[in-house]
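Only one protein chain is missing; all other protein chains are in place.
After this line comes chain A, so read on.
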Amino acid sequence: MVADRRDWTTVSFEEGREALKEWREEHARRSEEVVELWEHVLSRSPSSLADELCTVYEQVCIAALDCSRTDLAHECINALHKRFPGSSRVLRLQAMFYEARGQWKTADDIYEKLITADETNPAYRKRRVAMLLGQGKRLEGIKALVEHLESFITDSEAWLQLSELYLAESDYARAAHAMEEVLLTAPTNSIYLRRLADIRYTQGGQENVEVARAYYEQALKFSPVDLRALYGIVLSCNTLVATARVTPDKKREYMTAAAAALARIQERYESVEPEAANPEEHSNIMEAVRGMEIH
């Protein structure tokens, strides 16, 4: 994947086509670039895209809505509508178009119709949830999302979103539950592990913090450079040491674990920014890190 921002207005036709294809396949959200590429390069001769044309129209349409270029989106929808009159996929784009213009009622009616026509397609229900969130109706969004998950219980994307929404509502127990569902489908994803650990740590209480520590350790195993997980270990161990109902054995174990993590944090700072580069800042960081240690 190209990380730097290129000037997409001057690339060749073939190159632009390849780039669009790549983004489409990996579902990259590079809307501005897609629109740029379409307007400057590909729209010069749409017909030479042949079979790809319709999927490109769809991609450009969504990207255009993302950049609130409703004129361009309208163009794409019209072209697609001419080609596939009565297609539900085009209808969905149309609904998204109304969504982007803030005509929620119209969009919702279309989605309603689409869901009755094909109730097994999760995409329409998810669009509805997205629409509620777009209007800032978080609680209603949660309700709709839960309803969606009752039917499509293994939809980890939806669980992830639900977890985020519960976090925004500070409902940590439910957020943790949703995050656990996500984790069930991707048990080795260190970011999810760490997120769940964060939630558990925030929930507080000895049991939760113990679990949080376990998850931080695991996240670190899958991603050894995860500084945040290291800090998590230190913090949760420190919390546990301060808890009243901990046996001396356990206490010692937590202290060693915290010390080991701290050592690794220091090591990491040294390797990223050697002392010579900026002595003052370095010593400040080291001071702060050492300050976290419990004796």
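One rule holds for everything that comes next: a residue touches a chain if its C-beta (ideal position, glycine included) is under 8 Å from a C-beta of that chain, and two chains touch if they have at least 3 such contacts; residues count from 1.
We take it that contacts and distances are computed from a predicted model.
A.B. asks: Just go with whichever of "ER membrane protein complex subunit 3", "BUB1 N-terminal domain-containing protein", "Vacuolar protein-sorting-associated protein 25" or "TBC domain-containing protein kinase-like protein" UniProt uses as the name of the absent chain.
C.D. replies: The chain we cannot see is recorded in UniProt as "ER membrane protein complex subunit 3".
A.B. asks: Which listed residue, A:Pro187, A:Gly204, A:Pro224 or A:Pro274, touches the chain dropped from view?
C.D. replies: Selected residue, touching the omitted chain: A:Pro187.
A.B. asks: Kindly state which of the options A:Ser151, A:Gln206 or A:Asn278 is in contact with the chain not pictured.
C.D. replies: Once the missing chain is taken into account, the touching residue is A:Ser151.
A.B. asks: Kindly state which of the options A:Val35, A:Val56 or A:Val211 is in contact with the chain not pictured.
C.D. replies: A:Val211
A.B. asks: Would you write out the residues of chain A that touch the absent chain, in ascending order?
C.D. replies: 119-120, 151-155, 176-177, 180, 183-185, 187, 211, 214-215, 217-218
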